[in-house]
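Note that one protein chain of the assembly has been removed; the remaining protein chains are unaltered in position.
Right, chain A next:
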Amino acid sequence: MNLTLKVWKQKNSATQGSFETYQVKNISSEMSFLEMFDVLNEQLIEEDKDPIAFDHDCREGICGMCSMYIDGRPHGPWSQNTTCQLHMRAYKDGDTIVVEPWRANAFPVLKDLIVDRQAFDRIIQAGGYISVNTGNAQDANNLPIEKAKADEAFASAACIGCGACVAACKNSSAMLFTSAKVTQLSLLPQGEPERKSRVLDMITQMDKEGFGACTNTGACEAVCPKGISISNIARLNKEYIRAGLIV
């Protein structure tokens, strides 16, 4: 199929960008969206033009690097899917596709479609961990965990830190991401010792990074490639209230 692409081009974070229009030809419906970009970039290199910079790593939907805002939706038209797992059979000959970077002041554009998502790392560093001595892992059966809780913690742990939630949110809020980590650790005994300081510190860091507050619109949940539920956000709110007002 032949397609028209309108892609955001921006030299670096200090300059202003604009949309460039490209034509790609003979795209197979079996290619992934990123492979289509590879074809385009080969073509641009041969024409001695600047290829489009985009993030990617695993290309199997688990690393969360492939941030692209495609036709108004993070990670494109398929639900619970990453850009790397989006395939060209989603499109038909003659389509025009608009590709933009994540837009949030906390995620500055570095080049073209690549944004700096280190703000997420700093939120995790603020409390998204457990402090344990290293050494031999203890026997797993020493810490019995109710099945329902283990499942719920696992569902929250599925977050890949891609940032689609921030990109979709009208407030550029990082609450879905932050709440997934808080929920996971608050459900497990290993998370118990740092339970209060974790939620307080992570929210302080989240606010400091310049993410917005949550209006509970649900846009994050709708675009999350891992189906993280906004119930995590309500649980974070409870953890936050518990951590100070209630002893």
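We adopt the following convention: a residue touches a chain if its C-beta (ideal position, glycine included) is under 8 Å from a C-beta of that chain, and two chains touch if they have at least 3 such contacts; residues count from 1.
Just so it is clear, contacts and distances are computed from a predicted model.
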Name per UniProt, for the chain absent here [options: "Electron transfer flavoprotein subunit beta", "Iron-sulfur cluster assembly scaffold protein NifU", "Spermidine/putrescine transport system ATP-binding protein" or "Succinate dehydrogenase cytochrome b subunit"]: "Succinate dehydrogenase cytochrome b subunit"
Specify the residue from the set A:Met88, A:Cys159 or A:Ile233 that touches the hidden chain. A:Ile233
Hey, which of A:Tyr69, A:Phe120 or A:Phe177 is the one touching the hidden chain? A:Tyr69
Full-complex touch with the removed chain, picking from A:Val98, A:Ile130, A:Ile145 or A:Ala158, is A:Val98
Write the list of chain A residues that the hidden chain touches. 6, 19, 69, 71-74, 98, 100, 103-106, 168, 170-173, 175, 200, 203-204, 206-207, 210-220, 222-223, 229-245
